[in-house]
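Missing here is one protein chain; the remaining ones are kept as they sit in the complex.
And now, chain A:
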Amino acid sequence: MNKIIATLYVLFLFSISIIIFISTNSILIKCLIILNSLVSILMYCLNIFSFKSRINHLTHYIFNTFDKTATQSNKEYEETIDSKLLHQINKYKQELDIEKEETIHSKQEIQSLVTHISHQVKTPLANIKIYNDLLARNDLSKEEAIDFHIMLNQQINKLDFLMESLIKMSRLETDIIQLNIEKNDLYSTLIEVINHVFLLAEKKHINIELSKNTHISALYDEKWTQEAIFNVLENCIKYSNKNTTITIQISKNTFFSKITITDQGIGIKKENYNNIFQRFYRAQEVQDEDGIGIGLYLTREILSREEGYITVQSEYGKGSTFTIYLKR
């Protein structure tokens, strides 16, 4: 449409020029009109030429750009049309480069995971071999045999727990898991989790209180979110002393439903707030307890995939509050 209007306009100006040229008697005016027309044609050609040259330059740049030796074009940050095109092309290329890098990075992650797993498995396996060999001896007393059997059992359980955790983690990391996100009731989910963790709490006489029948819903995968919450509760129980209380509350705001879990445990130092969610991290204070440091990491990963997240606030020595946010 614009092309038609532009062409008509040019023709219009041209016709006026001709009319004036024919109707005037002044030589000066005739020369001026000829000069004007010549200059207009020259400007037009120069414009086309410069535009063509910029497009050629752009084409040449694109051709070279998929070869890494291409240098940055300095025409990317101007207000012209080809500059914007160049910018979009560079943006697209960059996204491709990033994806390539992420694939390589993913591969490396998996490799390091495999290394870590085989490393962790070595110790319990070696212990199992030792106790097994010991039990094969026929100069053992009854008490010794029973002892060794107990220790063998412990190592087997440890190995079992280790394998389960590591398999879960690698499944999550390699995206094998498909989350089934649906509207679920937080209260019933929490009841399930508390049931699973009940015995553990009982052993230490820890009381778990859930805020009364507040039925608030959110969008999440029931099974995996239970797992995520379980890890948090398990940690709270692990790092709380006997005869303490853990309180759980449910609330909501426009975007998120919240689960707040408060314990009276050993607390977490502020500088470790971010650390506790890292893979394989175990705080100084808990080196004696069983665990490989992936519980909270898994929790954060699961929540992240459900577009939720988790925060922590703590008073060292007094207790911690974990807040889980789930999408509404």
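In this text, a contact is a pair of C-beta atoms (placed from the backbone, for glycine too) under 8 Å apart; a residue touches a chain by one contact, two chains touch by 3 or more; residues count from 1.
The definition used in the following text is that contacts and distances are computed from a predicted model.
The subunit not displayed here is recorded in UniProt as "ABC transporter ATP-binding protein", chosen from "Cytochrome aa3 subunit 2", "ABC transporter ATP-binding protein", "Acyl carrier protein" or "Glucose-1-phosphate adenylyltransferase subunit GlgD". Between the chain not shown and the residues A:D97, A:E182 or A:E209, the one that touches is A:D97. In the full complex, the hidden chain is touched by chain A at residues 72, 77-79, 83-84, 87, 91, 94, 97-98, 101, 253-256, 270-271, 273-275, 278, 304, 307, 309, 311-313, 325, 327.
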